[in-house]
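Only a single protein chain was left out; the remaining protein chains are all shown in position.
And then chain A:
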């Protein structure tokens, strides 16, 4: 038996998770076990199993053409620091309680360091049309080589300074720039802090005025692009002062965190024309928008159509009469 891939030593922060990966070949296929030795001087190697340490340890092993095993430990604590060993053997007597195996278990080690997660104090300040987000990391912390700010999976700012304090300035108001921002400290390991700009829902109508044909289905849409997402949507209607729900059976409301759709089946010119209000609520407040619906009569396009057809007939008649009067004896080809 021999190792194709050995586990790698890593540094992690508390509350993070770590994954160690080990691969071995042999004939017959070897078995892989994970053993751990803590940093205490008196500690000796003890085996890890799937579900150990209050179910924080997960071991996933496959034994196809060769053996692979992945151990992952979630929610790390300082006591998880130490030496992790991947052991493999294909000796049939390897787990025998009394006999000692002919061939020893081969071992590969990896060191896992769990460092206390430094505290990051985050802050959002707003002044004179600018927003300033800041992260301040308290000592002790590993050596920092640079900072990055990430918003919606884009890197919006980065530098290579080494301080524990980093800030990012945006021009505008809170309502326009809501969302999740991450301040990333480049170090070993990488440390991330999260700054949220939270606002009440900035609800807007997809289209301020909508049209629908009589008898068709009308769709009114409102959206909320801001953070955090809306927890409750509701629709109201003026002109009748009735709160639109699923009462009449003609209304269907489909909502998600950032969009809501009100569908009205079998539009009626009198009943359904008017202003509709959509209202969205989250833990920071509410917001609403107005959508105006106009229902067209089925025959609305008919009058312009007939008018234009009449005009065309008149023009063609005039042209032919003019031609006949100019040359009454011409026989066309």
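The definition used in the following text is that contacts are C-beta pairs under 8 Å (C-beta built on N, C-alpha and C of every residue); 3 or more make two chains touch, one makes a residue touch a chain; residues count from 1.
In this text, contacts and distances are computed from a predicted model.
The listed options are "MOT2 protein", "PLD3B protein", "Septin" or "tRNA-guanine(15) transglycosylase-like domain-containing protein", and the UniProt record of the chain not shown names that protein "MOT2 protein".
For the chain left out of this panel, the touching residue among A:198, A:213 or A:290 is A:213.
Interface residues of chain A facing the missing partner chain: 211-213, 296, 300-302, 304-305, 307-309, 312, 315-316, 319-320, 323, 332-333.
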